[in-house]
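Below: the structure, in structure tokens.
Here the complex is missing one protein chain, while the rest keep their positions.
Order of writing sets the labels: A, B, C, D and E. Residues in every chain begin at 1.
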């Protein structure tokens, strides 16, 4: 079930990610598929786009750039516009401080460029 | 302008908050009204309900309970349902760890009870 | 399965905890039982006492006092001596700073007193 | 040597603090006296007032309220004015976010009131 | 007004920074100029050198290296000596832990080398 949700969010990229994750540790990969995507993201009650934006908010204030990169792509795939993503990052200057927002925006620019999203 | 946005989100409660904040420091209060509510929350491009849920996500992983309490009320006033708020908090177990989610849920229960929101 | 592990660590206290957690949110409680205790703590490869001490280390540097209180009791139930727990807390002054260690030690004293563990 | 520095900063209050700390753990107390006050605060190259303000900055963004309370008193004893302390706290809204600054200011008000420092 | 303060601290480097920031997001750049430099750093009541050292303290414990690099240069431009900066970083071992201090010192060495500040 988590695999289906993962595909819904990231498409073919999900398999590639899981393959490389699996080399790191097959068990944490399994828990990610089962708990994160099977249990949490699969829950009704909140749409995937809003879930993605909340994740972007959390990872920005926590300063977890590797995962932020990955979830910024997920947010785009879940229908968040570039504008909406930038709004979340700017808003995080209030809660995590300006350095968190600057680091988040710099990561977002990399992702937008990679995805060919022009300004 | 920030005052208008503050009223839109919290109603009369906003004045009371600002009065007590003002006793702490009138300058930080002014910056909050000007920068946080006048500049950031007033921006188009993201609806207030989504902004509120992203704030709830950030404050939960940061463990800032005083502000979380306050923004949980704001989320309700901005149209987030109890279900949607609980979904964000549960999702934060993935990004900030289970203790963050437990603390967030315990704060949310206090707020829901205070606002008379039954299960 | 997670229930069994939970009982192994906290005994009857586990049911009481889960009952009160359940009032907060039955789903997060279920995930805690399934993922945290059923999947993670149930894994072979590391004894429960060492798992508990690592959790105490993490919660101390994160400053999550509610959960720290709870896991300090768990560490005692898993066979950690008062001395071993104090050693972990003192060591955390190096990694999370002295304020983390002081807050952790103050929480530990409350727990030791409650459990009637004399010096 | 650390004892002398501690007395310089907090006066008689230092003994009282150390007595109550000692009940928590005599070893961490000893390390605090030796390493924190004997080694670090005792170093030439930076005056005690600036050291105190930097500590206030760090504890504010980390959200360590117990220690912040204590070091706010230390800052006052080291010659920082109420205005200078408030400036550091307001500035932390930029680096640790507004919730950090609000929590810091609320703690500072308690300390200023306790010390009888009128506006 | 914030532009003037920015120039006071970083000189010509400020324009270059703002140009590259502007490519990331012109709005966050504007808020940085207006709120951070126009409002906060422009306030009387605390000298720029002490403000810089407090910022260095906060960024060190938060582990925000990109911004730390930038503010270490600002601290030098604001008159902080290499010795004073090192003192703040060493002191942060107490509040944010030794890893925070090590990372901060390693960043500082890069900046001092770049600025041609010999030991």
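Rule of thumb we're sticking to: contacts are C-beta pairs under 8 Å (C-beta built on N, C-alpha and C of every residue); 3 or more make two chains touch, one makes a residue touch a chain.
Every value quoted in this text rests on a predicted model; they were computed, and no experiment measured them.
Participant: Who does the absent chain touch among those shown?
Facilitator: A, B, C, D, E
Participant: Which listed residue (A:32, A:78 or A:107) would be found touching the missing chain in the intact complex?
Facilitator: Spelled out, the listed residue whose C-beta touches the missing chain is A:32.
Participant: Among C:3, C:17 or C:94, which one is in touch with the chain left out?
Facilitator: C:94
Participant: In the full complex, which of B:14, B:37 or B:95 touches the chain missing from this view?
Facilitator: B:95
Participant: Suppose we count only contacts with the excluded chain; which residues of chain C make the list?
Facilitator: Its contact residues with the unshown chain are 35-36, 40-41, 43, 45-46, 50-51, 53-62, 64, 67, 83-84, 86-88, 90-96.
Participant: Tell me, which residues in chain D touch the chain that this view leaves out?
Facilitator: On the side of chain D, residues 27, 31, 35, 39-40, 43 touch the unshown chain.
Participant: Contact with the hidden chain only, please: which chain B residues?
Facilitator: 61, 93-100
Heads up, the rule we're going with is that only the chains that are shown with their structure count from here on.
Participant: Between 0 and 180 degrees and rounded to the nearest 5, what angle rotates chain D's CA atoms onto those of chain E?
Facilitator: 180
Participant: Provide the C-alpha centroid distance between chain B and chain C, rounded to the nearest whole angstrom.
Facilitator: Those two chain centres are 30 Å apart.
Participant: Could you list the positions in chain B whose residues touch two or more of the other chains?
Facilitator: Residues 27, 31, 35-36, 40, 43, 59, 62-64, 67, 86, 90, 93.
Participant: Think of each chain as a node with edges to the chains it touches; is that a line, ring, star, complete or other?
Facilitator: complete
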